[in-house]
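Note that one protein chain of the assembly has been removed; the remaining protein chains are unaltered in position.
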Amino acid sequence: MIRLGLRTTARREFVDLTGRLQDAVRQHGWRDGVLHVYCPHTTAGVTINEGADPSVQRDILATLARLVPHRGDYQHAEGNSDAHVQSSLVGAGAWVPVEDGALALGTWQAVFFCEFDGPRSRSVWLQFAVSQP
Amino acid sequence: MIRLGLRTTARREFVDLTGRLQDAVRQHGWRDGVLHVYCPHTTAGVTINEGADPSVQRDILATLARLVPHRGDYQHAEGNSDAHVQSSLVGAGAWVPVEDGALALGTWQAVFFCEFDGPRSRSVWLQFAVSQP
Partner (left out) sequence: MIRLGLRTTARREFVDLTGRLQDAVRQHGWRDGVLHVYCPHTTAGVTINEGADPSVQRDILATLARLVPHRGDYQHAEGNSDAHVQSSLVGAGAWVPVEDGALALGTWQAVFFCEFDGPRSRSVWLQFAVSQP
């Protein structure tokens, strides 16, 4: 399993992982299959969405914060229940198709690490499953 | 990777993919593993839910629209931020168990393409990962 480290710089932000994922695919000689991008943290997640216009990232983060605000009727004492809930909403992992040694994303897609309780040192774990023709 | 095309006919709708997925599994001779159903679009998604009563699809779509309305405090200029957010909530892909050459879904389950910003020409990409006994 490949572990990539990253450092987030705000409480809530998206970090575009696409370039580093492509590098890992190339480096490991992965050809045709599906790349698992796994978040081992419970106050963060991974999502695939538009990479071209940063205002999309902003709108997703702002909407999640409106639906699940930082302060609310929570019992978890650490003050980051919003981040736990948002983690389960976007999910702890995503799978990206790989074709002929390259990430096969849709035209506008990028893969984002979703930080909901930073800034922190984080990591994502990568695995590759071969697909059968 | 197999690419299936589809045409959606409304801004927001579910399209049941189950029959076409079953056909693809049979056609490619996939036997025991997991089928990846991937949405390469950033204003759509894939989900697994009840296929028997269409009112379930309606209730899911209506609830997502109530939580993330079409018009709101968004910065993305294209007027479809709701669709981007809903895409990250349901997810860009789903995995369906395949056993002995057939989709292994629960009794009430169907696999849906979730259109959040149609009508458009869309596609889903299929990959099959063999499972180890």
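Per-chain residue numbering starts at 1, and chain names A and B are given in the order in which the chains are listed.
Here, contacts are C-beta pairs under 8 Å (C-beta built on N, C-alpha and C of every residue); 3 or more make two chains touch, one makes a residue touch a chain.
Not measured: the values here are computed from a predicted model.
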From the list A:61, A:96 or A:129, which touches the chain that is not on show?
-> A:129
Going by the touch rule given at the top, which residues of chain B touch the chain that is not shown?
-> 32-34, 47-50, 53, 55-56, 58-60, 62-64, 66-67, 89-91, 94-95, 97, 99, 104-109, 129-133
For chain A, enumerate the residues touching the unshown chain of the complex.
-> 1, 28, 30, 33, 36, 38-42, 67-68, 72-78, 81, 84-85, 87-89, 91-93, 95, 125, 127-130
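Heads up, the rule we're going with is that only the chains that are shown with their structure count from here on.
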Averaged over CA atoms, how far is the centre of chain A from the centre of chain B? Could you give it in whole Å?
-> 20
